[in-house]
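Just passing along the structure, written as structure tokens.
Note that this complex is displayed minus one protein chain, with the remaining chains in position.
Note that the chains take the letters A, B and C in the order they are written out, and that residue 1 is the start of every chain.
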Amino acid sequence: MQIERHDTDILILGTGGAGMFAALHAQQSAPPGTKITIAVKGLIGKCGCTRMVQGGYNVALGGGDTVERHFMDTINGGKWLPNQDMAWKLCEQAVVRIRELENEIGCFFDRNPDGSLHQKAFAGQTADRTVHKGDLTGIEIINRLMEQVLSRPVEKLQEHRAIGLIPTTDGSALAGVLMIDMRSGKFRFVRAKTVMMGTGGGPTMYKYHTPSGDKTMDGLAMALRLGLPLRDMEMVQFHPTGLLAGDHTKMTGTVLEEGLRGAGGQLLNGAENRFMFDYDPKGERATRDVVSRGIFAEMRKSNTSEHGGVYISMAHLGPENVRAKFPGMVKRCADSGFDLAAGKVEVVPTAHYFMGGVVVDPDTRTAMEGLYVAGEDAGGAHGSNRLGGNGVANSTVYGGVAGDVMGADIRRMGALRDPDETVLEAEIARALRPLSNKVAPIQPLRDKLQDAMWEDVGVMRTQTGLARGLTRIADIHDALLQAGVAGDNLAFNLTWHDWLNMASLCEVSEVIAKAGLARENSRGAHFREDFPDSGAMESSYFTVARQTGGTLDVSREAVQFTIVKPGETILPENEPLSLVEAAE
Amino acid sequence: MTLGLYMAQRISALIMAPLVLLHIGVMIYAIQGGLSAAEILGRTKGSILWFAVYGTFVAAVSVHGAIGLRTVLSEWMGLRGGTLNAAAWAIFALLLVLGMLAVHGVTAR
Amino acid sequence: MANETHMSVSVWRGDAVGSFQPFEVKVEDNQTVLDVVAWIQQYADPTLSYRYACRVGMCGSCAMMVNGTPRWTCRTHVKKVLVDGHMQIAPLRNLPVIKDLATDMDPFFDKWVAAEGVHHPTLTRNDPIEALDPAAEARVESAAGIECINCSVCYAACDTVANNPDFLGPAALQRAWSVYNDSKNADKQAVLDAVSGVGGCHNCHSQGSCAVHCPNALNPMNAIAGLKRETARNFFKRRS
Partner (left out) sequence: MRRGYRNHTLWVAYLLHRLSGVALALFLPVHFWVLSYALNQPEHLDGFLRWSEMGIVKFAEFGLVFLLAAHLFGGLRLMALEWLPWTSGQKTAAAGAVAASTLIAGVFLMRAI
């Protein structure tokens, strides 16, 4: 197999909030003449989830709100599992980043009549904090970033899929990244002094999921194969209201926004009765994880709608009001044949965000010299649960940090490093494997994996379920390794990429299930029916998974309360618990 | 098409608009009133006013038509660069020369 | 052939040269054109190439010609486009075809940048966020086109783009108009200069197909008219 070799100085993987900010900041901070390359699985700015951000961007901008309060909400939301230094930097730097987005990048954010930024409160926040552009905040942020990146002298490798992080022969540092140029089907190995990975995780191994189709955990799978430690891998956030429109449409799983429930939307089971009050006194307005479990429990009782979910009903609020308040959602539902304003729409919990990720320090450095990780690929900032609005803040803040740090670090780095050719060859062989197998359809395997993860490693977990899940994943993985793809034309061969996607998903699914087994309590997004208790906060631990020599180990590490201890707060005395008026 | 060409085309159009309306008006009046061609010519010949009117029209239409056809030639026939500009100038010249000859015929005594 | 339970779908195969290939696809309840394309690739012909990402009308990467009309396929219900149980799917017009239904969108974005569809800052991250009246005329005008998802549907619908390879096209010009009207933008003249050249806004013949087909109901034609107006006004100002 011929491979093309290519050199750069700073390589960035992914063009979400993390990747774009890394490129811009690296360009500002690196010494003149530094070559910067951005490689992405899709088109620049037109893939990934930052673009899909609806609700908005969390940042404390005064009016009573403070960075301290944002931080405390983040720690409480993450049930004391977050790496506190990362959470702090997230909250602190979000203030700078939002000014950068508004002033330098040119984003339009919604304003109050007096001209100040409009901010609202997502569930779990104690202040009106979320900056937004209607309910299409991500499009605004990414489009503006995209323009900036496109107009700068950054080398662009579009539709280049990273498939392997290649270390040096002695394993002390990263040499570069192996990619497939998807348009031609050729392999391209790119050497770089520093690489930032921002491929955005993406729990798309669940039957119902929200992220974009290009996200398939490639980054975490690569990090795993490189032997890097991954933390919080059991933490999969489910959004309670994904659209349910049947198995044969990609619309299924996509988010119906949080605001619907906030505005008074009711969840009804198959018998058209409200049920959320059976599970929580806040009813539909409970937090994401609680509502997701409520719906899941109802589904297990077979109290379901036509396609096996529940209904969300808005009609009692007046169809005209609903149409005026949620035009985007109403139109989207109408496009797939549902009347959100006057009828009821089937919904189901849907895998939304992955809190787990590569262990990094607050400067985005990993255990491997030359590799930096930011955004959804990095673990730590959110702990066991991510607040709505902290996702895009995280990716933009840490992408920028990575850019700055790489720009500085590269000054002390010498020549490009040479790769371990055996690892390189092994990665190529791995990718080529399906081409010599007997051709078999890949999608049925994906369906099977998604069922297994949804049923056994999903919203509610048990030891037996997780163990069964592991067997199912292993069987599917085996079947995948035997499945073949026709290799006569590798150019834009989506089926080959489906196979590669499945390989990443299988590898990471196993880690999720194993980490789920390792956490014998229920925290945030992780709920064990056999261990429903949250465990003592003071002795909180996080899981760390690491693959060495083909075996996967999951260990526990104690959370360091570097800034605040459970039961304490850094808010000044007499500060009110919440600045948000109780929901109307 | 650049801003300059655009402005030339729009300004020439604006100049022509009242002249064309006038011309159409005259023609309709002539027909309704049963004026013959000879009678019309009788009024226009030797008139500086009519010379100015038709002269301006011809100048404007030469500019306007040349730019207009230039656009069409480039969009529908794929002409580009020098060829395109040469064609436009040729059209301009043709319209101007023929037009001025006609104006001469209509207004010269 | 086509009946109640199945539809016949002709799909473009090849690049610039190629032909339509027929497929039989089962009709389902809630099915988008993208679902049809994906089903063909997953179950009927694994060599079919196309592009999508978000599947909910946010990323603008799934646009194709459906029965000769450019559309976002992930948000187009099959029922809307099926004619006598048949539909035809082709790659988006006016862009080079990479393979089958996937186009090279680079020219579209190159023009976006060439039209100065990029913010030119007046402030830095160290400055506080300015108070901006959301009802100010310029802000409203600027915001009118802001929700563009750069799907290139307008670009495909415009015959001027088809006939004139230099033409920057509706989306890029609309973005330029937003930038021009943004009070935070430093260099208004740069925008006007960028849209006044050989491929500039003055090539637009107000065909209106861009506005008719924009899936987000934006109106690039209006934005382009705005640019024509401002450049024309500026034409005299600069000369006097």
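The criterion applied here is as follows: a contact is a pair of C-beta atoms (placed from the backbone, for glycine too) under 8 Å apart; a residue touches a chain by one contact, two chains touch by 3 or more.
Quantities reported herein were computed from a predicted structural model and do not represent experimental measurements.
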Partner chains on view for the chain not depicted: B, C
Contact partner of the left-out chain, one of C:Met7, C:Val25 or C:Ala90: C:Ala90
Chain C, residues in touch with the chain not shown (by the definition above): 65, 67-70, 88, 90, 156-157, 159, 205-209, 211-213, 219, 221-222, 225-226, 228-229, 232
Absent-chain interface as seen on chain B, which is shown: 10, 13-14, 16-17, 20-21, 23-24, 27-28, 31-32, 36-38, 41, 58, 61, 65, 68-69, 72, 91, 94-95, 98-99, 101-102, 104-106, 108
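FYI, only the chains that are shown with their structure count from here on.
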Overall pattern in which the protein chains touch one another (line/ring/star/complete/other): line
Centre-of-Cα separation between chain C and chain A, whole angstrom: 28
Mean-CA-position distance for chain C and chain B (Å): 39
Set of chain B residues in contact with two or more other chains: none
Per-residue multi-chain contacts in chain C, two or more chains: none
In the complex, chain C residues that touch chain B: 160, 163-164, 196-198, 200, 202-203, 228, 231-232, 235
Chain A partner contacts - residues on chain C that touch it in the complex: 28-32, 34-35, 38-39, 41-43, 46-61, 74-77, 79, 98-100, 102, 105-106, 109, 112-113, 117-119, 121-135, 142-143, 146-150, 175, 179, 182, 184-185
Of chain B, residues touching chain C in the complex: 1-3, 5-7, 10, 71, 74-76
